[in-house]
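To start, I am sharing the structure in question, which I have written as structure tokens.
With one protein chain held back, the other chains of the complex are shown just where they sit.
Our next item is chain A:
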Amino acid sequence: MPFSPLTHLQRLEAESIHILREVVAEAERPVMLYSIGKDSAVMLHLARKAFYPAPPPFALLHVDTTWKFKAMYELRDRAARAAGMELLVYRNPDALAQGINPFDHGSLHTDLWKTEGLKQALDLYGFDAAFGGARRDEEKSRAKERVFSFRTASHRWDPKSQRPELWHLYNARKAKGESMRVFPISNWTELDIWQYIRAEGIEIVPLYFAAPRPTVERDGLILMVDDDRFQLQPGETPVERSVRFRTLGCYPLTGAVESEAATLEEVIQEMLLTTTSERQGRAIDHDQTASMEKKKQEGYF
């Protein structure tokens, strides 16, 4: 045979594309949750490949908190245009009215903007399937998450009533009002994501690369002062540090790492030599053991 064995990236890509197509074939109104991070970038790229030469036959949905990094908003709009896809931006009107922000409201910020915002958006548009960029290697409770994850009409996830997934067969049937979250890149690891970004030349937010940025150090996290809404505490003065981000979220909640890695290869090199896991930079995980699982039961990804 004129074949060389399939590489791990080829097999992961084929599996993800299969999942994307299966949902489009079986769901009535699918949507892709687009969070602008590197995992979303890979998922969007896979969707473009899956349906080429057509644009992906669904919209991108960004559940916005108004507190993302400026650079993220820029890439978001550009990426949607490049893919030829409709971009829906949803901001929870209650959170907007109450001025919910990460400085004054703690975990309420995530609850209202993200968890509630996502539920509201899915209900508003009547989406019955939402693609998410979660990976099983991110956190222990996700190792057991299905690729097709069913949610009740009230968006709750019941770890005991998930369907077995065999071979390449996914059961996408559901009752009216029920919905599913689908995770096409479940079996990718952080290293796979970086290798694929490199191999395919996928554009990602420049914040992943080190550059001098205004920062303050708070509670063991290095935070970037991305705009003048940042509430400086007494004695805090922004200091310019060469930093990059391993994950991207709301800028006041996302810790940077000090780094000189300004290219993709340098970033991967640092990642491989590093000794802390990816989610450590996220404030959300530090609350309690298995906090991610609780969030998931409530409808957060």
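Keep this in mind: a residue touches a chain if its C-beta (ideal position, glycine included) is under 8 Å from a C-beta of that chain, and two chains touch if they have at least 3 such contacts; residues count from 1.
The working rule: contacts and distances are computed from a predicted model.
Chemist: Match the chain absent from this complex view to the correct UniProt protein name in "Formate hydrogenlyase, membrane subunit E", "3-oxoacyl-ACP synthase", "Multifunctional fusion protein" or "NADH-quinone oxidoreductase subunit K".
Modeler: UniProt lists the chain that is not shown as "Multifunctional fusion protein".
Chemist: With the full complex in mind, choose from A:D77, A:E165 or A:E258 the residue touching the hidden chain.
Modeler: Considering the complete complex, A:E165 is the one touching the chain left out.
Chemist: Write down which of A:A14, A:A153 or A:A262 is the residue touching the left-out chain.
Modeler: Result: among the candidates, A:A14 touches the missing chain.
Chemist: Based on the whole complex, identify which of A:L6, A:A82, A:L124 or A:A153 touches the chain you can't see.
Modeler: Of the listed residues, the one touching the omitted chain is A:L6.
Chemist: Among the options A:K114, A:R136, A:R151 or A:R213, which residue touches the chain absent from this view?
Modeler: That would be A:R136, which touches the missing chain.
Chemist: Could you pull out which residues of chain A are in touch with the chain that's been left out?
Modeler: Residues 1-3, 5-15, 17-18, 21-22, 24-25, 48-55, 136-137, 140-141, 143-144, 159-160, 162-169, 171, 173-175, 186-187, 189, 191-192, 195, 198-199, 265-266, 268-269, 272-277, 280, 289-290, 293-294 of chain A touch the chain absent from view.
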